[in-house]
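What follows is an incomplete set of chains from the complex, kept in their original frame.
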Amino acid sequence: MQQYRILIDCTDKKGLVYKISKLFFELELNILSNNEFVDSDNDKFFMRSVVEGNIDEQTLKAKLNEVLDANVNLHLVSPRKKNIVLMVTKESHCLGDLLIRYEAGELDANIIGVVSNYDLLQPLVEKFSIPYFCVSHEGLDRQGHEHKVLECLSQFKELDYIVLAKYMRILTPTFVQAYSDKIINIHHSFLPSFIGANPYKQAHERGVKLIGATAHFVTNDLDEGPIISQDVIHVNHDHSWRDMQGLGRDVEKVTLSRALKLVLEDRIFVHKNKTVIF
Amino acid sequence: MQQYRILIDCTDKKGLVYKISKLFFELELNILSNNEFVDSDNDKFFMRSVVEGNIDEQTLKAKLNEVLDANVNLHLVSPRKKNIVLMVTKESHCLGDLLIRYEAGELDANIIGVVSNYDLLQPLVEKFSIPYFCVSHEGLDRQGHEHKVLECLSQFKELDYIVLAKYMRILTPTFVQAYSDKIINIHHSFLPSFIGANPYKQAHERGVKLIGATAHFVTNDLDEGPIISQDVIHVNHDHSWRDMQGLGRDVEKVTLSRALKLVLEDRIFVHKNKTVIF
Amino acid sequence: MQQYRILIDCTDKKGLVYKISKLFFELELNILSNNEFVDSDNDKFFMRSVVEGNIDEQTLKAKLNEVLDANVNLHLVSPRKKNIVLMVTKESHCLGDLLIRYEAGELDANIIGVVSNYDLLQPLVEKFSIPYFCVSHEGLDRQGHEHKVLECLSQFKELDYIVLAKYMRILTPTFVQAYSDKIINIHHSFLPSFIGANPYKQAHERGVKLIGATAHFVTNDLDEGPIISQDVIHVNHDHSWRDMQGLGRDVEKVTLSRALKLVLEDRIFVHKNKTVIF
C-alpha cells in the first residue's frame, strides 16, 4: 500500500469536500488524516489529506484534476526524505540541534550539504560526514558573493529546502526568487522587535521582559515572510545581553527545528503572506 | 439561513466523509467549518461540521441517521445560548472572571443561578442580578447536604452545564451521574500534583518551579475526568505559598473560562476518558 | 513594630551595602528582605530593603541621608494602601479584573475613582460603589478634552497612581508630565508589534503565531515607556481576529494586574527607560 499527502487549495465553493472524498472512496483510498480550513475573509479553501491505497500516482493526479477546477493548486506527495541544505555563518546552536536530530534519525530529511561564508563550523559539520562548502564573502560585494553561493548550490540537483540556520547575510531578490518558497529562516524577533546589528543588545537596552524567535519562509521583504512558528522566553533586569543571547539561542533552535518538521511533513500552505498549518 | 453544529463519532471506516459530505451537498448545506480526527489506536472517527442552510432540523437528523449506521453518536445543535449554573464556595476569582465576561456579553450562555454552601459571595453575585442559592452544609452529612443541593438544582428545568468555579466539596457518584458529562471543574493541579488540603502550601513545601491548573469534566474518579484545558506559570523560591496561590488563581480562572468557551461552542468529544477538541 | 520599604538608587561604589546594613543594625532594624542589583553598564546601584523596627520615620530618613551621599534617591515607604484612579474607554476586561480583585480584598489599594470618555462602563463600576466620572470627548479637541480630564483628576488630592485599563486615547506630554512616573498602561503589543487602529486585525492579517501584551509606565514616547511586565499566548491560522482579541484580552488583564501588584508593593526602580524589579 502506498501513502500520499494531498494538498489542495482553491477558491471556496459548495461541494468540494464531497467531490474530493467521493473520488477517494471510488479509488478505494483510505483517509488516514484529513484537515480542512476555509479562510472566509479571502474565500479560500485549504485541504490536506493523507491517504493510503493502491493506485498509480499519475492516475490519481489526473483523476483529481478531472474533479477539481483548472485553477486549483494540487500537490501530491509520496512521503519521502527531502533533500535540504543548511546555511550558517558562525553560530552553531541551530546547526548543532539539526545535526544531533539527524544523527539520531529524528530528522526526516537528507542534509546534503552545509554552506557558510566562514570555515569556522567546518570541523563540527565534518564530524557528521556532511560536506561543508565555505564560500567566503571577503573581497566580494553582495552580488559577487551571492553569485558564488548560487553557483555552489547549483550542484545540488534535487534540492527541496534551504534552511538558514543563523546565516547572517541578507539575500537579494535574485536569490529568493531562485528558491521561491523553499527558504526557511530563523529570526531573533523580539517584543518589540529589533532590527540591525546585535538585536540582543538592543533588547537588553530596551529592558524587555520577553525575548523570542520567529521561523518563517523567506520572501523579498526581509524578515517579513510567512510565519511558521514563534516562541518566547521570560527574562528580567538581571540578565545581561549575553544571558539573553544564550536564552534566545535555545528558543531559536527549538523554534527552527519545529518549523522544519512541519515543512518536511508537507503540513504548510502559504497564502497572502500567511501560513495555514495542519 | 439556519446554522447547525453537527458532531458525529463512530467506529472508523472507509467512506464516512464521502457519505456525510454527499448528504450536505444534496441538502444544499454550506460547510462553514469541518474537522475530522481518526483515533487509530481505538479505531474511532470524530467529525464536527458547522453548516448553514435551509432545512428542518428533524429532517436533517433523519437524513443523517439514514446515511450513518445505527451505532453512531450524532449531536445536532442549533447554536443557542446554553443555561449554566455556577457552584462556588468562598473564593471569587473564577466566579468573578465569569461574571465580568457575562456582563460584557462575551459569555455565550445564560447564568441562571449560582449555588454555594456559604453566603459569602452573595453580595458579589447579586450585583449582577443573578439569583444566589445558599445551601449550607452545616449540621448535615455529605449525603444530606448533597440531597439539598440536588433539590435546589432540580428547579432549573433546562440546565445544560454545571460549572464548579472553585466549589470545594467532593461530589458523590449520585450527583455526578445525575449530571453526567455536564459538570466542569477547575483543579489546582501541580507538577507534581498535590491532593488534599491546601495544595499551594504543599507545592511551596515541595519547592516546585511551576504551578498549574486543569479544567476537566467531572467523573466519579475525583480529579480524574477528561481534561479540557491546562496551563501553568513559573514560580521560584521567593514566592510564599500565598504568592503561589495568587498566581495560581490567575491560571485557574483563565483556564476555566477557556474550557467553558470550548464547551459552550460544542467543540468537545469525550471518549475513553480523553477529549478530542476541535 | 513598624515596617518600612526602603528603596535606594545611586552611583555604585564600594561599601554601600556595608554602610546601609550598619545603620540598620545600629537602629535595631530587622531586615525582612533585601535585594541589590548593580547595573555595571551604567555603574548604578539599586537596593530595596524591607525592615521592621521601632524608630521614627523622620529620624530614619535623616540617618540614611547622613550615611548616603547627597545624590542618592531614597524612597522610604511605610506600607500603606495607595490611592489609584482607573481610566477606561469601552472595554471592561481589565477594569473588571481589577474590580473583582478589589472586592475580594486582593488589591492592596483604594480605587478612588474611574474616569472614562464614555458612560458605557458606569453601571459596572457603580455595582462596586466606586465613583465614575464620564468626561466625554465629543465636540472637543485633544487638548480641550484632556484639560477637562485633568480638572476631573485634580479633585483627588492623594492620588498615587493612574492605571490606564484600556483607555484608548493618546495622552499629551502635558498630561504625562503632570503625573510623571505615576501612569501605568497596558499595551496590546505583538510580535511583530502593530501600531494604530485594530491591532488584532493587523496581527491576524500578518499571520502571527503569538499575541502578547505589555504593561509599562507611560512616558512621552507613546508605548515606549519602561516595561514592567509582558506575556504572550499562542494562536494559529484557525483563530479569527476576534478570537485573537478574546485571547489577547486574557493576557492583557493578567499582565496589567501583575504589573500593578509590583507597583503597589514598591518593587520597581526606573532608570534609563528600563525597570529593575525586585
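Lettered A, B and C in written order, each chain numbered from 1.
Quick note on the criterion: a contact is a pair of C-beta atoms (placed from the backbone, for glycine too) under 8 Å apart; a residue touches a chain by one contact, two chains touch by 3 or more.
Everything quoted here is computed from the prediction, not taken from an experiment.
S.K.: Please state the number of copies in the whole complex; 3 are the ones shown in place.
M.R.: When the whole complex is considered, it contains 4 copies.
Rule of thumb we're sticking to: only the chains that are shown with their structure count from here on.
S.K.: Distance between chain B and chain C based on Cα centroids, please, to the nearest Å.
M.R.: 35
S.K.: How many angstrom lie between the CA centroids of chain A and chain C, rounded to a whole number?
M.R.: 41
S.K.: Under the definition above, what is the set of chain C residues touching chain B in their complex?
M.R.: 91-93, 96-97, 99-101, 103-104, 106, 124, 127-128, 246, 250, 254, 257-258
S.K.: Using the touch rule from the top, collect the residues of chain C that touch chain A in their complex.
M.R.: Counting only chain C, the residues touching chain A are 37, 39, 189-193, 205-210, 212, 214, 226-232, 234, 236-238, 273-277.
S.K.: Show me the residue ranges of chain B that touch chain A in the complex, using the header's touch definition.
M.R.: Its residues touching chain A are 14-15, 17-18, 21-22, 24-25, 28, 30-38, 40, 234.
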